[in-house]
Structure formats: structure tokens, C-alpha cells
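All protein chains of the complex are present and in place, except for one that has been dropped.
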Amino acid sequence: MSAPLASPPATEAALLWLVLLVPPLLGLLAWRFPPRRMLPVLLAGLPLPLATLWLLPRVAGGAVLEGSWAPGGLQLHWRLDGLAGLLLLLTQLLLLASAAYAVGHRRATELAERAFAGFWPLLGGLAAALGVIWVAADLLTLYAALELMGLTAVGMMLLPGKPEALAAGLRYLLYALVGSLAWLLGVALLLGATGRLDLAGLAADAEAGPVTGIAMALLAAGLLLKAAVFPLHGWLAPVHASAWTQVSALHGALVVKASFFILMQLWQRLVPEAQAAAWLLGALGSLAVLWGGLQAWRASRLKQVVAWSTVGQLGYLMLAFPLLAGTSAAVASLAWQATWLQLAGHALAKAAMFMAAGNLVLSVGQSRLADLAGTSRQLPLSLMTFGLAAVTLMGLPPSAGFTAKWLLLQAAILAGQWPWVIVLVAGTLLTAAYVFRVFRCAFVEEAPRHDFRPLPAGMDLIALLLALAALALGLGAEWPLALLREGGLP
Amino acid sequence: MSGALILLATLGSSLLAAVIIFLLPERAFRARTGLNLGAALIKLGLVAWMVWGLSRGGEYAVEFPVLEGLAFVLRADPLGIMFAGLSSLLWLFTTVYAIGYLEDSPNRKRFFGFFSLCVASTLGISLAGNLFTFLVFYELLTLSTYPLVAHRGTAKALAAGKVYLRFTLTAGLVLMIGMVALHALAGDIRFGQREILAEFGPERRPLLVGLFWVLIAGFGVKAALVPLHGWLPRAMVAPAPVSALLHAVAVVKAGAFGIVRLVYDVYGIELSDALGLLNGLVAVASVTILYGSLRALAQQELKPRLAYSTVSQVSYIVLGIGLFGPLGTIAALSHLLHQGLMKITLFFCAGNYAEELGIHRIDELDGAGRRMPLTSLAFTVGALGMIGLPPVVGFLSKWYLGTGAIQAGLPWVIAVLVASSLLNAAYFLPILARLWFRPGPDHGVGAWPEERRLGRLETHAWLLVPAVVTALFSLMAGVLAGMPFSPLEWATGVANAEYLP
């Protein structure tokens, strides 16, 4: 990649690209020499979030780092604002946690050496793809990053090599490929109508009309499919059933969110005033909340509960669309903050929950809920982590989920959009129902005792730290939200 | 030490205790006991320090912004510190009792961890400085009591936990919606900023009335107002110290305290009166008082009878709030303290009977006074107080309620009080009669259901001492009501300083 052409301070731009491109290199290194201990992984990865932390004050107060380069006459743009910076930080922390967890997972189970080595370059690729998605500012870069993300995610899902994993991965692959074709068709229409691909230019040039609308619909269809939004969620739960824990954690926490992020970016630039369509998305989100919650409640295996919970929780994010379309500035600001806080809180909590569930399943050696009996005595830490993560998912204080719910409720009440209040209530109660179902199983005292397999302490610790981070984000929401507010909507 | 630090240390003492208890291994019995007692004493000391500091005009407040225009506020005001004092005092006794009660039972680490968390939440509730902060700790209380209610892990305990969650989580949501709507309407209202809502014009009045009842519905579940009381009797399956916690220290008190905050600190008693909200509260409270007493009469087991008695007694607080005027306010605030002292005594005693003699049903209590004289004396003090006989504190509550009713111009409330007292007598006196006057196994008639000799005294000392001490406190609070720092004087001081026109 050639050097940036535009004006931002060279140090910052260079550092940003370093942060984006180092993970794949580290991944390749780890492929050649798979790590055996958690500490080297943490030490190697730690400079990345630190660098992002250094960059964040430079995009505070609504400042933006942006630039472009032109390989072969093609103008490509990038842009780092407060939101992108925060998401980048979140991504790096979660990737780091997942990498460290993977090392522990390797020690606790007998994995094929080759499959374990293959995890690392895929992780590096995923890191690069996600980073580029947060900062990309044109449709071509977004397309390439989106595809890289999808393919690395599929690859990671396939690593266990079991027949169920293969079948589920193949289904995911087919869905993802078709989703990206819908996206490409949308891009084709936009390119035909305006002749440009950069987001800023599109926002200025695209006229509200049928072509923009249909293009947006196609883009949205592709992205909703990749984000597993109801009713296009069918591929999600089977994929998680057989994937490795650290992969499920990353997928549920980040990969589906990236599609949502792109959708939100495009929506705000192309059709910010389309109320009917926004309400349709909100309605889909509501159905997702209800359906995902019901399925999680009915699921009989622990990982299925967590996977279906992702479907439900993504629905909350979709409520942002109707609250942003044609509402007052106050409502829009509240909804905007609520959405990203919910996204971050859910990402941390869902990763923690997948890891805690993975630890429970690994220790017990069984994956059914009924087999959890006695874990409250034998595996209190894993169960506690599961509970702390669940606090965020339920939106109970003091957690990011709670603060986000407060903001969402306030936005919905101020805007007079009462249906979403009902959805939030129903979603919370359903979440509580499936979470406490798990706890009821774990609290049962009279049950046959399994042999509990001991796990490396780090595995529980990582999950616990993530869950605590999700809690801390609840009362400490002011710092990230201030960054978001100053940046404002695109 | 600065005010903010003391405040945080008070809250942090039990929070930290909870974390350390979770980190300690299950078998670390001595360390856990020391930690529990140490944290309870430190907390009590810090609260006492703040009481002293407040009386000298000190300021104890911490706040930081959480959202735009919304802050997390902790502030020690006279009312809050009064509740904090009650809960930290009773926590000390409950901790001692729980250590004795759970000796040799499984899962003690989990129990005491959540136990500490529960008290930390209660303290947070008492020190919260606005509705948002209140809600944070209120929901935390729900979460931290669930593992205690479901502690035994039996099918019955798990079912009770399920019912408890259904009620309290739904109520928490209703409360949250009400608070968010109020926030959207009026911004961040600190407790004590009564003028904000009072300044709204008449066109907003219906909205305010509606929001008030939404919030009351949210608080009413924990305060066990009829018809939202269903969870309380079922939660009886929990161990006795948890019952004491639910009924006297934390949960129902948190609901009642929420109503106190709402009426006195958010709406203001004058606005509430002007909007006609107080009469509604009086009506709800009267129904609850009579219904709870009637249901208590019908129970054949000891703990459910006490549970329905709680339903009835906590509504005395709500009744006092509803009586416009200084006497009603004093009655409400003082009963918040009195009910805690008396009810915790009764539950400790019920736990002692169950532990030492295996007694659960009332008709098994015959002659227990001879076998366990101190416990039975403590029970008698608590029961007489509930009925309202002087010199136990219960008498004072009823006296102030009665005079408050006349002051508020609602003389029919006196009829409710008389009826309730008669019902109280009808369900407590037979128990006392059985304890003292019926011949039992110690007179050579029949046998105890399951007798265990737990200690050299009539039962384990850790179980006996808290019951006797709280009974003494109930007695002394009544006899020495005129002394400074008695609950009544305190309540009067708070009412005079803060809440009267």
C-alpha cells in the first residue's frame, strides 16, 4: 500500500496503518511458531491497544483523521473518528482476549496441531479486516474488508473439522457469498447513479429516489444476512454449536457487529430520512428480540442458548434506525449513543459469556443444560462469570447494557415511539428467563456427580475480565460517550 | 478523611468483603467469619462517624456523570443515614446469626459472598442521591438476593426463586420506565429538589399522577403491597437469616424506603397531597394491612404467619406516608426502624425453634417456653410489639399513626388500626399461650419433632445472642424513646428538619 496522499499528521497515519497491518504479520508468525503460553501472546498484542489509546485523544472533540491513496488510479479513502477509534480499541481488546484464551484452550484439550496453527493467520486476517472496516471510507475498501472478514470467519469456524462443523460452515459460506453479491449489486446501482464510491461523495451526490432506495435495500439485504438479523439468522446457531469457543466469542462479539456498523454508516449517509424503511428495520429487530429470546429459552444446550441470545440482542441494535430517522436532534443523539454503547457492552459480555459457557462445557464434558447440575459448587468462577455477563445482556445495573437501555428508553419515550418500549421490556424479561434457566440447572444439588476437568486459571480469568469490563462500561460510560457525542452523527 | 472517602469506604467495606469472600476457598471458615464480622463492624463504625459528622454540619457526597445530564450521586442526608444506620446495625446481628445458622452446611462461600453484596446494595439504596443511583442499587439488590433465596437448591427453593425473580424483575422494569419517563420530563432530580416537579403547570398534572402510580407499582412489589405481595410468603423456603434479611433489613425495606423517597424527596409531600396521591396510598395501605393480617391468621406454620405479618406491618410505613402532617411523617419514618427491630427478632426466634427443636408448625410449639426460655422471651417481646402493647416500640408507631390520622382528617384510619391490632393479637397471642402455658415435651407430653443439642445454652450461642439483643433493642427503643438517638427522636428530627412545610 502506498503512503497516504492527504494531509493528516504523518505520525498518526503511519501509526494507524501499523496498528491495522501488524496483526496479520503476528498471525503469520504464530502460524510458523504456535505459542504455548498466554504471556507471550499478551505481550505481543498489548502494544496495539496502547497505540489506539494514544490515537484516541487525537480524534476527540469531533476531530477526524482522514486521508486517501491512489493505487493504479483508484481513489481509496480512510477516516478515523471517535466512533471508529473506540471500535478499533474494542476489537483489539477482544482479539487479544480471544488469542490468549486460544492458548489456554489448546492446553486444556487435545487439538490437532495443524488446526491450532491454522487459527493464527486467520485471526490476523480477521483483525486486519475488522480494523479496515472501522476506518474505511469508500465502498470498494469496505467490500474487500467485508469479504476478507467473512472468509476468515468461515475458515475459523471450519477448524474443528467435525462433520457438523463442516456442514454448518458450508451453509455459512453460501449465505455469506450470496449476501456479498446482494451488496455488490447495490454498489453497482450506486456507482451507476453517482459515478463514485467514497462515502462522503455518495452522501453529497446521492439523490433521494428509487435508485438510491433500491440500492440501499440491496446493500441492507446483504448486510442483514451477514449480521444474522431476523429472519436471515438461520445460519448462526448451527455455526456456533460446533465452533471453538474463542471463535464463537469473536464471531458473536465482533463479526456480526461489523455488518451492522457498515449498514448504519451507509444508512445515515444515503437514506437518513427514510422513515418507513427504518420502521421496517425496527420491526425486524423487535421480532429478532422476541424470536431469539424464545429460542434461547427453549434451547437445550448451553452454547445454543448463548448463540440464540446473539440473535435476540442484535435486535436491540436495529431499534436505532427508527429512532434516528426523522426524529429530533435530542432523540437522535440519545439513540446514537445508546446503539454504540449497547454494541460495545454486548460485544464484551457476549465474548465473556461464550468463554464462560465454553469453560463450563469443557469442565463438565457435557453440553446439555441438565448436565450443569452441581456446577455452582464445583465451578463457581465460571458460573459467576456467566452471571456477570448475563447482567449486561439483561440490561441490569450496573452494566453497559443497563445504561444503553436507559438511553434507548429515554429516546423512545421522548420520540413517542412506544412500541420499542414494549420490545425492550419483553426482551429483558425473555433474557432473564433464559439466563436464570441456566442458573436453576446449576443450582440443583441432588444430581449425579461428573468428573470435573480442571482448566488453566487464565481461561476463567480472561472471561471474568471481559465480563467486568462490560460492567465497568455501565457507570463509566461518560468517557466513550463524550467521544461519540462530539463526533456526532455522520 | 474527606467526606467522599468515608462514603465510598462505607459502601466499599461490604463490597470488598464480598469480593474477598468469593476469592477465599470454601473451607476458609475462620477467615470468612473474621472478614464478615470485621466488615460489619467497620461499616457500623463508619456510619456512626457519618451520623456524628452530619450532626456537626458535615457534607458527605460523591458524584460523577454517567450520561449527558445524568449523574451517579451518593449523598448522606439525614433520612438516608437513618436507613443506613438501621441496615448496618441489623446486618451485624444477621451476620452473627448466619454464621451460627449455617455452621457445617454446604455452599457457605456463595452464601456469604452474596450476603455481603446484598448489604452493600442496601447501603447504596440508602445513600443514593437520585433516582438513577437508587435504581442501580435496587436492581443489584434483586440480583444479589436471588442466590440466597434459591440457596438450598431444592425444587421448592428453585421455584421460590423463580417466583421472586418474576415479581422483582418485572417491577424493576416498570420502575425503570417510570424513572426514565420522569427523567425525560424533568431532567435529573436530586433527592430533596422538590421544587422541580412542584413548578410544573396544571397541564402536566395528569402525567405526574400517572408516573407516580407507575413508580409506586414498581416499589410496591418489593414493599409487598397487595396485590403485588405474592413472592414474599413463597420466599419463606430460604434459610432463616435470609428471611430476616428479606423482611427486616433489606428487601421489603428497600421498597418502603423507595416510596418514602418518592413522596418526600421527589414529589414532595405538598405536591403529593395537592395531586390527591396520598389518599390513594392510604387506601392501598389499609387494604394491605387488613388483608395481610387476615391471611396471617389462616397460616398454620410459623414462618408463613410471620411473612404475612410482614405484608401487613410494612404497610404501616406506607400508611404513615399517606397521612399528611408531621405526625404521620414521624410515624412512617420511625416505623421503618421499629418494624425492622421487631421483625428481625421474630425471625431469629423462628429460626432457633426450627434449628434446635425442628419446629415449623405452630401447634408444635407447646411448652417451648420451658425448653428455650430466652428465645421465647425474645419472641414474646417481638410479638407484643407487633400487637402494639407498650412499652415495646410497636406501641409508639401505632400511637403516632392514630394521632397522625386525626391530624390528616382521616379518622376512619383509626378503625383500620384497631381492627389490625385485634387481628395481630388474634394471631400472636395463641402462639404466646402455647409457648408459656401449654404443657409440652419438657413437661413430659409428646416429643419435639427433631431435637438437636446445639450448645451448652438452650441453643447455639451465635443463634441465641442476636435474638436476645434485638429483642432488648426493641424494648429499649420503646422505653427510652425520649432519649437522643432513639429511633423515634431520630425520625422526629428528620421529619422536622427536612420534610415539614
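Going in written order, the chains are labelled A and B, and every chain counts its residues from 1.
The rule we apply is simple: contacts are C-beta pairs under 8 Å (C-beta built on N, C-alpha and C of every residue); 3 or more make two chains touch, one makes a residue touch a chain.
To be clear about the criterion, contacts and distances are computed from a predicted model.
One chain of the assembly is not displayed; among "ATP-binding cassette domain-containing protein", "Putative MnhB-related membrane protein", "Allophanate hydrolase" or "Cytochrome oxidase subunit I", its UniProt protein name is "Putative MnhB-related membrane protein". For the chain excluded from display, the touched partners among the shown chains of the whole complex are A. The missing chain, though absent from the display, is touched by one residue of A:214, A:294, A:330 or A:461; that residue is A:214.
For the options A:15, A:29 or A:185, the residue in contact with the chain missing from this view is A:185. When you scan A:28, A:112 or A:174 for touch with the missing chain, the hit is A:174. Mapped onto chain A, the interface with the missing chain covers residues 72-74, 140, 143-144, 147, 151, 154-155, 158, 163-164, 166-167, 169-171, 173-174, 177-178, 180-182, 184-185, 187-189, 191-193, 195-197, 209-211, 213-215, 217-218, 221.
Convention: only the chains that are shown with their structure count from here on.
Separating the centre of chain A from that of chain B, both taken as means of CA atoms, is a distance of 43 Å.
By the touch rule above, chain A contacts chain B in their complex via residues 333, 337, 376-377, 380, 384, 391, 396-398, 402-403, 405-407, 409-410, 413-414, 421, 425, 428-429, 432, 436, 439-440, 443-446, 474-478, 481, 485.
On chain B, the positions that touch chain A within their shared complex are 22, 64-68, 70, 72, 106-107, 109-110, 132, 135-137, 139-140, 142-143, 146-147, 150, 152-154, 158, 161-162, 165, 169-170, 172-173, 176-177, 180-181, 183-184.
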